[in-house]
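Shown here is a partial selection of chains from the complex, left in place.
Order of writing sets the chain letters: A and B. Residues in each chain are counted from 1.
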Amino acid sequence: MSAKLKTAVLGVTGYSGFELARILLRHPRLETPLLLSRSDSSENSAAKNAVPDLAHLFPAISGNGGHLLHTFSWNALQHHGVDLLFLATPHEVSRELVPEAISRGMRVIDLSGAWRLKQAQHRAVYGLEDANPVTATELTEKAIYGLPELNGERLANAVLVANPGCYATSIILALAPLLRAGVVDLERGIVSDSKSGVSGAGKEPSSRTHFVSVADNLSAYSVFGHRHVGEILEQLNLDSRHLIFAPHLLPIPRGILSTIYVHLNREMTPGQVESCFRDFYAGKCWVRVFATPQLPQIQFSLHTNYCDLGFCLDVDKKRLVLVSCIDNLLKGAAGQAVQNMNAMYGWGEEEGLA
Amino acid sequence: MSAKLKTAVLGVTGYSGFELARILLRHPRLETPLLLSRSDSSENSAAKNAVPDLAHLFPAISGNGGHLLHTFSWNALQHHGVDLLFLATPHEVSRELVPEAISRGMRVIDLSGAWRLKQAQHRAVYGLEDANPVTATELTEKAIYGLPELNGERLANAVLVANPGCYATSIILALAPLLRAGVVDLERGIVSDSKSGVSGAGKEPSSRTHFVSVADNLSAYSVFGHRHVGEILEQLNLDSRHLIFAPHLLPIPRGILSTIYVHLNREMTPGQVESCFRDFYAGKCWVRVFATPQLPQIQFSLHTNYCDLGFCLDVDKKRLVLVSCIDNLLKGAAGQAVQNMNAMYGWGEEEGLA
């Protein structure tokens, strides 16, 4: 058996970074990953005080600790001989660190939105500024959007993988089979009414994430203006007028359910719709297609890397409602990052994720 | 001052019936209402055992009890001299009791779906059977759909008021102003993605309402097939192909939020949309129109009789997302029933509900 891969994760004090660390610590192909946090971290004040062990921040992680948290530095990465760097950092930080990491010979999987978008108009919502625009433009071109079910074969040679957004994952996986089959009436418009648990809003305390603001409540936000719209449009080759995306904040810790409304451009039977999905995802172990009339629920995919897809077809055979569920921290973030790593190194899609 | 009205409520052991009893007990225009439960109630086994006081079932109701629960009988109603009967009963029961109640000279406000629908095709989903079809047909015609903001003037002379469904209330009030203004592109279709707290599913224990099934979860159900579709279509003069309605079960006890997707048939400014709502609901105290960009949240209308309406208009000036929130047990049931009573007797719209 070949030598084990050397990995590092920066940003393990956030929700996604922690989930990622937890998975990587058990992944059979890896040496113990280097767990990193930025010393000037604004995301978590505890991290500033030289937290020595991840188990102090997340007591759930283990019985006896031993998961030291190191402060990020290029020397530390170099010294450790890191092959693959995971970034669970704000997009500004990822945009800054990635060129250097790649110039130092590492491959990178970035969980932020920094490198997902090819079109400048979509990238604009992130307000990214690059120290070296030429390099940045080049890397933007090279970056592979890390949705393995769609771009799996391109991941093998990727040096930079842009891990998709959580909402985007749930929506793209639901729509791709139908759009590739050419059966969607785009002129009538697609609606994605998506609902997410609170971990999707990040760990930073705010009045919006205060328990009393969220419990016994539901609210819509960023209607027409959410950052994930750009990557959905790019990956599905859609125009902005084809899609309305309205996110909502659910009173649950984690999980996303997207209800997606589509008009077909021809009559289809439920069996044909189901086949469209099953054929598209044949051999992909992390997408589960539900047979009508059963629909996915958020609970079913919690704490798993599955994307669950189901649908209801109207008796008119043309109006179709899709339901897509993921765990936003796993298939929507850390789990998918590991799935991308597996694809980059030619390992089994399910390794470390079962 | 005139004599106080004599009322009775049948079905006070359910969620809506209890909320109704609680409001009526404090309504300044009423004698103490007669609280009734059916002796053969299948909805609540405790009711079978001659529960003597409502406070035993709902300890929240008062400090010292004194709210006796009587078993339903026509004699009891007659003896009490009831003028107005509220039915918070299953639709089959309402369909059976209403003709008799009206023949005995009472006016009726029915909270079930039994008398809401004029068209037989919509009524069919309830599977109603009438002992006297002639009377039933006549009453079906006479019944007023009790949405006071739309049908207020017709309530003054109503003998039978069909209190709207909770989802239907949230959707009709959001759409009526735009549809009456003729600005909706019906051919593109309207989508209502609605989310409800669990009390909307009733008090009967089931695997679906078990805490463990609901908590940390979200699920869609009855897509394309919910009973409330009929009343929405009838009240808004829509065809079934104009509307997709997908209800979802939220992990909260009460409250509804409907996110409604509409295409306008002309360009409008946010100010024009807001005016359309404000003009339509001018002088109506139980609808609150939010100025963009603020959107209603479920918390804002909980424990009130308000319907809160807000919207987002796309930069294309034609794609419109409406957000409508109510407390399903108040504006969606008991509060609206009291509002209907106020309209039937010419009292102030807010009496007993503030």
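Rule of thumb we're sticking to: a residue touches a chain if its C-beta (ideal position, glycine included) is under 8 Å from a C-beta of that chain, and two chains touch if they have at least 3 such contacts.
Here the structure is a predicted model, which is why all the values come from computation and not from measurement.
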Complete-assembly copy number [criterion: all chains share one sequence; 2 shown]: 4
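As a convention for this text, only the chains that are shown with their structure count from here on.
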Distance between the centres, which are taken as Cα means, of chain B and chain A, whole angstrom: 41
Chain B-touching residues of chain A, taken from the complex the two chains share: 188-189, 191, 193, 195, 213, 215-221, 223-224, 241, 244, 246, 248, 250-255, 257, 259, 261, 263, 295, 297-299, 302, 312, 314-316, 319, 321, 323
